[in-house]
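Take a look at the following structure, please.
All protein chains of the complex are present and in place, except for one that has been dropped.
Chain nomenclature is as follows: A, B and C, assigned in order of appearance, with residue numbering initiated at 1 for each chain independently.
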Amino acid sequence: MSNERVRDELRAMVVERDWDQFHSPENLAKSVVIEAGELLECFQWSPDVPTGDVLGELADVLTYCHLLAAKLGVDSDQIVLDKLDRTRAKYPADKARGRSAKYDQLPD
Amino acid sequence: MSNERVRDELRAMVVERDWDQFHSPENLAKSVVIEAGELLECFQWSPDVPTGDVLGELADVLTYCHLLAAKLGVDSDQIVLDKLDRTRAKYPADKARGRSAKYDQLPD
Amino acid sequence: MSNERVRDELRAMVVERDWDQFHSPENLAKSVVIEAGELLECFQWSPDVPTGDVLGELADVLTYCHLLAAKLGVDSDQIVLDKLDRTRAKYPADKARGRSAKYDQLPD
Partner (left out) sequence: MSNERVRDELRAMVVERDWDQFHSPENLAKSVVIEAGELLECFQWSPDVPTGDVLGELADVLTYCHLLAAKLGVDSDQIVLDKLDRTRAKYPADKARGRSAKYDQLPD
């Protein structure tokens, strides 16, 4: 499956409903957080949650992320790969192995 | 670009650093919200933000979404397409056109 | 300690810095979520967190809540008490005891 299909189907859905007028970058960023809160709500009182309960909420977060990437004119896979390069550099495998510490608190 | 590449590169990064031990679904869901808050921080006081300031934060949200999808054993593109089918049904184009209302507040 | 003191000191801080221009209800609501994400970041990888690490972040969430309440012209303690009345009615003690279920999933 290619990322282009996701992008194109989302775009068609938005165009058919004339929703682009609501999709300012700021409104999409708000929407990402709102949906992320609903995702977390699955885990509010317990870490053990049926996977089926989570997928729809996770899909909503991803959907708004893809819409924001498209609005900003970037490829949502490419920005993840670009950021991954920077993460690898900030967290060298030999220093970060088995640690959840922030990069500025890793051992020298 | 295919989604598999993103999934595989993220997995390699996690394995190399032995970070899987921290990546329970609950912790990943928390991480999605935390990064979503940082994304929104770009827009805290103004809707006008340089695109370059936003991309790294958006990439972080996407990264944790992809990691959670992988942890749950699902394809992060497929769940978006599945949810899109349900959204199309809940928001028929002829009723939802140009409206930001929730599906249960659309006209009959 | 009275809530009025908190309200008055926050107001003075804002007035002295001419920050009211930035404090639309929408911007304050965004700020509440942003700070809530920073609060959650304390617990990102572990439930065990030194209390001292949490207090400053919790104070930031509370601060923006108080500023939003003041902007909306309501008493931040009173709205909590008003909501508590509704919560008590939705979650009768004899039905909700020891359960984390939502009110619409409590036993009859």
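One rule holds in what follows: contacts are C-beta pairs under 8 Å (C-beta built on N, C-alpha and C of every residue); 3 or more make two chains touch, one makes a residue touch a chain.
None of the values given here were measured: they were computed from a predicted structure.
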{"item": "Touch criterion as defined above, residue of A:16, A:38 or A:82 at the omitted chain", "value": "A:38"}
{"item": "Missing-chain contacts mapped onto subunit B", "value": "30, 33, 37, 44-46, 100"}
{"item": "Contacts of subunit C with the absent chain, listed as residue ranges", "value": "1-3, 5-6, 9-10, 13, 16-19, 21-22, 24-26, 29-30, 32-33, 36-37, 39-40, 42-43, 47, 49, 51, 54-56, 58-63, 65-66, 68-69, 72-84, 86-88, 91, 93, 96-98, 100"}
{"item": "Interface with the unshown chain - residue positions in subunit A", "value": "22, 27, 30-31, 33-34, 36-38, 40-41, 43-45"}
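Throughout what follows, only the chains that are shown with their structure count from here on.
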{"item": "Whole-Å gap between the CA centroids of subunit B and subunit C", "value": "26"}
{"item": "Rounded Å distance between subunit A and subunit B, as computed from the means of their C-alpha atoms", "value": "3"}
{"item": "For subunit B, residues contacting two or more additional chains", "value": "22, 30, 33, 36-37, 40, 43"}
